[in-house]
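One protein chain omitted, others in place.
For chain A:
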């Protein structure tokens, strides 16, 4: 993301542009938002003013994303807003393409993002530019903005810049998460069941789960590290590589142990997407027990649920339909 290159469209300003546009149309925080830490990264090494100096589409100053409760984040965002508003000489560049072409690009980008998410692959900004936006790089802000809008309106998904540092986006559900949707069709989503088994094991143990312990559990399902499975294929590769790549699990060497042993931890994505209560419900279902059969874990899950509710007093309890106001 260099300041020098006039043609570079950086995800940050695209993020802000989307954010403010969504603000005005939907009147709610939505579209893209900057996580606090990433905002700091931006203000740091990159010298202000930020954003490309060519601004073919004037974007209104980004409103401080109020969903960031963090006051530091608000301050950062405000600073960026001011810097962004710094006078930018309009560069005489090529004429903007017909609106229809930008719309088409937005549609292509929408599909691209949906498919990447379906495959649980990383949505990487440079890939987006290379694979979809291509020569329309200069207008990627408006393209991204439109894509975010469509995704929000039609799919109820937020296209969110989750890491400015690695320029990763992810699709986040904007709808009330209820229980894990996948659990609703869980007999058709064996991957999720497998993942949930491992995550619950780790959770119940309260610390990392050794690989040997994980295989003991998987043996109950008839899975062995050396045997290829009809649905999962190479199970070992799946859990030690694919799930790790998707950030659902962490697979680390146990320190100071010879011969080397490895253990599993929850990945950052699992921590984001799955609540402890969901794990307790999964356990209850699988073992046909009350979740309170794991008393300390259940207490933890309750506390987490309470913390989440307190963090957002307007939150509904799951299963309530539509708004209460």
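The working rule: a residue touches a chain if its C-beta (ideal position, glycine included) is under 8 Å from a C-beta of that chain, and two chains touch if they have at least 3 such contacts; residues count from 1.
Definition applied: contacts and distances are computed from a predicted model.
Missing chain, UniProt protein name: "Non-structural maintenance of chromosomes element 1 homolog", from among "A-type voltage-gated potassium channel KCND1", "Non-structural maintenance of chromosomes element 1 homolog", "PRELI domain containing 3A" or "6-phosphofructo-2-kinase/fructose-2,6-biphosphatase 4a". Contact with the chain that does not appear here is found for just one residue of A:126, A:206 or A:233, A:233.
On the side of chain A, the interface with the absent chain consists of residues 25-30, 33, 35, 67, 69, 104, 107-108, 110-112, 114-119, 121, 131, 150, 153-158, 160, 172-178, 181-182, 184-185, 187-189, 231, 233, 272-273, 275, 285-286, 288, 308, 311-312, 314-316, 319, 321-325, using the contact rule stated above.
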